[in-house]
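With one protein chain removed, the remaining protein chains of the complex are shown where they sit.
Letters A, B and C mark the chains as written, and numbering starts fresh at 1 in each.
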Amino acid sequence: MKPDLKVKIGSLTLKNPVITASGTFGYGEEFHESFYDIAKLGAVVTKGISLKPRAGNEMPRVIETASGMLNAIGLANVGLDAFLSDKLPYLARTGAVVIANILGSTVEEYAEVARRLDSAEGVMALEQNISCPNVKCGGLQFGIDPESAAVAVRAVRKAFSRTLIVKLSPQASSIPAMARACEEAGADAISLINTIPAMAIDVRTKKPVLANVTGGLSGPAIKPVALRMVYEAAGAVKIPIIGIGGIMNAADAVEFMLAGASAIQIGTANFVRPMAAMEIIEGIEVYCRENSISRVGELTGALEVRS
Amino acid sequence: MKPDLKVKIGSLTLKNPVITASGTFGYGEEFHESFYDIAKLGAVVTKGISLKPRAGNEMPRVIETASGMLNAIGLANVGLDAFLSDKLPYLARTGAVVIANILGSTVEEYAEVARRLDSAEGVMALEQNISCPNVKCGGLQFGIDPESAAVAVRAVRKAFSRTLIVKLSPQASSIPAMARACEEAGADAISLINTIPAMAIDVRTKKPVLANVTGGLSGPAIKPVALRMVYEAAGAVKIPIIGIGGIMNAADAVEFMLAGASAIQIGTANFVRPMAAMEIIEGIEVYCRENSISRVGELTGALEVRS
Amino acid sequence: MNDCATKIELIEALSNDAYRIRFAVDWKAFDPGQFVMMGIPGNVVFLRRPFGIARFSNGVAEICCKVVGRGTRALSDAKVGTRIDVLGPCGRGFRFPQKEEPAILVAGGYGIGPIFGLCEALLAQGRRCILYYGARETSHLLYLDELAKIGANVKCSTEDGSHGARGMIAELLEKDLDNIEKPSLFACGPHGLSKAVAEISRRRGVPAQVSMESYMACGIGVCLGCACKDADGNFVRTCREGPVFDVRELQWDSSPL
Partner (left out) sequence: MNDCATKIELIEALSNDAYRIRFAVDWKAFDPGQFVMMGIPGNVVFLRRPFGIARFSNGVAEICCKVVGRGTRALSDAKVGTRIDVLGPCGRGFRFPQKEEPAILVAGGYGIGPIFGLCEALLAQGRRCILYYGARETSHLLYLDELAKIGANVKCSTEDGSHGARGMIAELLEKDLDNIEKPSLFACGPHGLSKAVAEISRRRGVPAQVSMESYMACGIGVCLGCACKDADGNFVRTCREGPVFDVRELQWDSSPL
């Protein structure tokens, strides 16, 4: 029997728990044109959208590390207007479930972007990025202090009527406190983790490799940290958790679900294997079949912890 | 010309900047007997010492991850009395510079251990571990809150007259704030990072791999994060920084020094290549010669950052 | 563009640090200047590595890989039969010149890969072309046999003068350009060469296209890691809007990778 892969995030029902992560999938065009029908995904999260376009950081912006990579793209994006006029219509036509990732350097910017996306057809949910580790002026305080996070989330909650996901920074010293603050402020779901601020140095030139000096670490290297944070978040709140961080295959995805995630996001894996998300959907289905799981939701939080 | 590898940490002069990290070198016996004269090291940091012996966590306690490993040893150690009677005399006989890593679940325990080590001959410095990510009851609050850290550091500072190093947790949401708090409280140096709390799950058994559920991530996977934190700490305080995290070879060590470390610690690498520390001392010397650096201290903070 | 799981069919040293590598792919054609993202065998590196497509015929593609680090080392050490993932053809290749204009190809080092592909395609169409090809020393001049076989008109230079003219290939090119009518330039090589070609193009008002390099994470336009600055100072993606750009599209004062 085919297992039921559907999952619910807020008022949104996804056909499967596999979502592509912000900043690793553009606005969906490249994948839809060259690799697969992106409507087959649980959902697509867009590159982070700000009120005004952002050029991003200077080069180099990316560098490989042990089992991972650093990026300091600088939240480059086309800006809200261009997203609405150029990117969203394409996405909408594909039939994909679209989650708009939004960023802001002020509460007002978050609220304004959210308000305008509320009236945009085709945006089924928001993912509010409160991390922004690469942008010096932006967002950092929201990501590490539960009270500031709550203020930002409340503002977006007021401005947006559909599903609101808040994406946490791994820099928060207490993930449970942060998750609870966001839940209380009205988030429908929590996604985590964003990249971990990190750095690489070239001993030949004695310079930082990235023009921005620091960048965000992603990939398998961070998976164990992400898994722990998902487990902590799931234990702290009632709303669904979306697990992110170093997921390369179906086993990784299942680990996050066992730890408490209702859905998962595929980030860096999209770069290494463009078909990764499709392979993972299939792999989760196989795992369910082999383990006699009829609804994928049964996996969520099914970790057996001796106590 | 042979470069001068000596470095100063507080009132302590080390013959080179390479130190073996707490928990990865026992109390020096195994290495000294089978691999090399441990007096050749800059210093040896002991396994964390508590007032009473600790048995540690149940099995399994370790598991490999992508470019790293998790451990949940649970700060198992022989306890202060046995350290003083059984372990320290051996260490002292080797002629190694001994840094005693200490832990405590209360300010009083820290102070008591420090006081007794102050009168112990052969302990040249303390490294106060304020992280303790594996022990449920112990230490976590010291590691993430600058004020509690300062209280614990002040107590140890009063009790110990020689060099005091404070070892930071990567969970602190602001490393600069934490480093400054420790400096103000009287630390002679800051070492970082301790392992990052993390987790592994076995999808076959649906159980956490570690009996303790979570453990600490170490190894190359965390190097970029450690490097960033060392860079931040070095920018925040005047006291020397000791860099730790995923150092596997001399190039890694030099990266940490460029980022601002005066010395570095070798942890997990000791498991993968027992001769790692010796190879790294040699490699740093080669790097200095090839780059016409006469004193290794010139590397500290020599990173060229465009501004 | 697609990602195919294939196998190395041939691997051959071209010099002490450059290798010809062939593998079957399931695409049907490519534009010279396009590239592939190669999965590196073993587990030594995490991301894929970009390589210009040097040749493609009968379903078999060829790259020329120069060993510069761990990934290129591991790829070059692989054996025939090793499984590899190849994503391609990626990016935008060279736009062909107007029929009547002579194509002046310029290659530096392993930049000969894509330029060989372009040369072969132009000659197959009976177009006029001259290839200026420079390297540090004779042993670094690759594909000379194949170039002779396809009847290419090749002018070489080496920095040590051991083969062809002594000096940089851009200098040799610049000297000859006075005698060529309506030339259009097509270059692939180190950043310095691209810059020199851009400068020649500007000074002489001759059209020029260059293939640019950038550190790439995805190669398909989604990570924004490979951006370079266009003439207006905006970022464009080397992997998508490039790697081949008209020199007028780009800003040339900004620092290279």
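Criterion: contacts are C-beta pairs under 8 Å (C-beta built on N, C-alpha and C of every residue); 3 or more make two chains touch, one makes a residue touch a chain.
Remember, predicted model here, so these are calculated numbers, not experimental data.
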| item | value |
| --- | --- |
| Neighbouring displayed chains - absent chain, whole complex | B, C |
| Contact partner of the left-out chain, one of B:F31, B:F142, B:F160 or B:F256 | B:F31 |
| Contact with the hidden chain (one of B:L5, B:V18 or B:I73) | B:I73 |
| Hidden partner chain, touching residue among B:P3, B:G23 or B:G283 | B:G23 |
| For chain B, residues in touch with the removed chain | 23-26, 30-31, 34-35, 47, 55-56, 59-69, 71, 73, 76, 219-220, 268, 270-275 |
| Interface with the unshown chain - residue positions in chain C | 42-44 |
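Convention: only the chains that are shown with their structure count from here on.
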| item | value |
| --- | --- |
| Remotest chain, chain C as reference, centres from CA atoms | B |
| Averaged-CA centre spacing for the pair chain B and chain A, given as whole angstrom | 33 |
| Per-residue overlap in chain A, given as positions that touch at least 2 other chains | 65-68, 219-220 |
| Touching two or more other chains - residue numbers and ranges from chain C | none |
